[in-house]
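Let's look at chain A:
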Amino acid sequence: MSQPLLSLTGAAKTFGPVVALADGTIEILPGEIHALVGENGAGKSTLVKILAGLYHPDAGAFTVSAASVAFRNVADSKAAGISVIYQEPTLFPDLTVAENIFIGRQPKGALGLISKNRMRQAARDLFARLGVPIDPDRIAEGLSIADQQIIEIAKAISLDAKVLIMDEPTAALSGVEVERLFQVARSLREAGAGILFISHRFDEVFALSDRITVMRDGRYVATHTTADVTTDAIVREMVGRDIGALFPKSHSEIGDVVLHVEDLGRAGVFTNISFEVRAGEVVALAGLVGAGRTEVARAVFGIDPYDSGSVSFLGTRLKRHDPQAAIDAGMGFVPEDRRKQGLVMDLSVARNATLTLRNSLARFGIISAGAERRAAEEWTARLQVKTGSQEYAVSTLSGGNQQKVVLAKWLATEPKFLIVDEPTRGIDIGTKSEVHRLLSDLAARGIAILMISSELPEVLGMADRVLVMHEGRITAQLDRADATPETVMHAATASLEGAK
Partner candidate 1 sequence: MSDSTRTAAANANANANAAAAPAADTTKTISTLGKGRTGAARILLGRDAIMIYAVVVFVLYACIAIPRFASPVTVGFLLLDVIPVLLIALPMTLVIITGEIDLSVASIAGLTSALMGVLWEAGLDIGTVLVLSLVAGVLAGAFNGFLIAVVGLPSLAVTIGTLALFRGLALVVIGDNAVANFPPELTGLFTSKLGATGIPTVMIGVVVVALFFGVLLHMTPFGRGLYALGFSKEAATFVGIKVNRAKFWLFVGTGSVSALAGIYWTLRYSSARSDNASGLELTVIAAVLLGGVSIFGGKGSIPGVIAGVLLIGTINYALRLGRISDVVLIIVTGTLLIASVVAPSIFAAFTRWQHDRRVRRSLPQAAPRE
Partner candidate 2 sequence: ASGADTSGGGETSGDAGGDLSITFIPKQLNNPYTDVVLGGGEEGAEEAGFAATEIVGPLEASASSQVSFINAETQAGTNVIVIAANDPDAVGPALEEARSAGAKIVAFDSDTNPKYRDVFISQVVAKGVALIQVKLIAEQIGGAGEIAILSATANATNQNEWIKFMEEELASNPEYKDIKLVTTVYGDDDDTKSFQEAQGLMQAYPNLKGIISPTTVGIAATARYLSTSEYKGKVALTGLGLPNEMRPFVKDGTVTEFALWDPAQLGYVAAFAGKALADGTITGAEGDTFEAGELGEREVGEGGVVIVGPPTQFTADNIDEYDF
């Protein structure tokens, strides 16, 4: 078989206490599409960032076309013919779409100056090839995630690199766009390029890839030829234990309605959202990234305003756009982005854990340090947060423990209703099942839970009911019994094809 375009073996990367990657191993052959699968936090993106020259691996061997390399920076890897689509879009909001695609290598015209026209035309051609005519002169600010993703793709293929790496490129794309992307990918493959393709969607993985590499907890597990493996086999390797243990769903008494959302709408984000959550019930909000789940949750909690509809909590109508009111009423919100929204990374564990309690801890407006410390200790202990000291900056904790602190600070308010957005995104397998157990315990104790998750197993494993969203609409309400990967995925994507 031909020599690999690129091969990485035994790569490791740690961020302080967090081991992002323990044994990153991947090999990409010319003319193959190689899928990389693994749970959230398995280390896929970290591996990608090493290939991209963004992170320097702490260990491991890295060769490009048989020559071993140590990239100093992104430029090096570009020079070596590797181009990357990162998981999180990296556009410059103030620059035009065309400029975003060609930044650093804009086509030149007279006097060696940048030629706007040629750049515009080149951009148009790319979009034509992808079949999505985006206005190249529009500034990138305000583009939807999907459009941002498209531009990333255009950017990457315009480099016509030897190795194209795509970290969850389809996460926000609709069926049509995904199909176009696949056509492009295949044509690149014909041209002899190697493609690394990361996705959580197995249908795509199996439809597109020639080989599949599985990762778990930052370690390489195995590589298979797509033809001779099954989804189940892969899932088992990814999860490393059978789903049951990972999703300890203890039965709980469903009580009466806690949250009642009526015909909620926000222009351009979601429309007529209506649902109920009952005491002791875990309701999952499923859908693709960008479906509007987070926006709905934010509106319910009062972070964002909503244009129409109403949110009533325990029978009383909740004040619009006022998180404090929601908290006082007994709501909690574990946001999707732990580092930016869930925690104040540079504050100590104690401070973070008691941030939600700051009002109730105050006597005559003065916070008593003792009470604060006790509260912090109690709750971090209850959740078994592993930390050397309450005084450590929370940023020094591992992803999983950080997530526990977030949970701790909300449980400390003894909420009646908890919104958890991607509660296990990027936390290690062990902590993951702990979090799951915790959630079902809470449910068992009669707390109502609204769980947003992009991980099907999690949704299916944890939920009593599943609401599926697509492009700002609830496209399905499934009871635990009828909720299967097929039904959910259909509601999350296929309904669009239906609409067409």
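Definition applied: a contact is a pair of C-beta atoms (placed from the backbone, for glycine too) under 8 Å apart; a residue touches a chain by one contact, two chains touch by 3 or more; residues count from 1.
Inclusion criterion for the candidates: all candidates are chains of the complex that A comes from, given by their letters.
Because the structure is predicted, anything quoted here is derived from the model rather than measured.
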>> Need the partner of chain A in this complex, chosen from 1 or 2. Which is it?
In response: 1
>> Under the stated contact criterion, what part of chain A meets candidate 1 in this complex?
In response: 15-16, 18, 49, 53-62, 64-65, 67-72, 76-77, 79-81, 303, 323-324, 326-327, 333, 335, 337, 339-347, 351, 355-356, 358-359, 361-362, 365-367, 388-389, 391-393, 395-396, 409
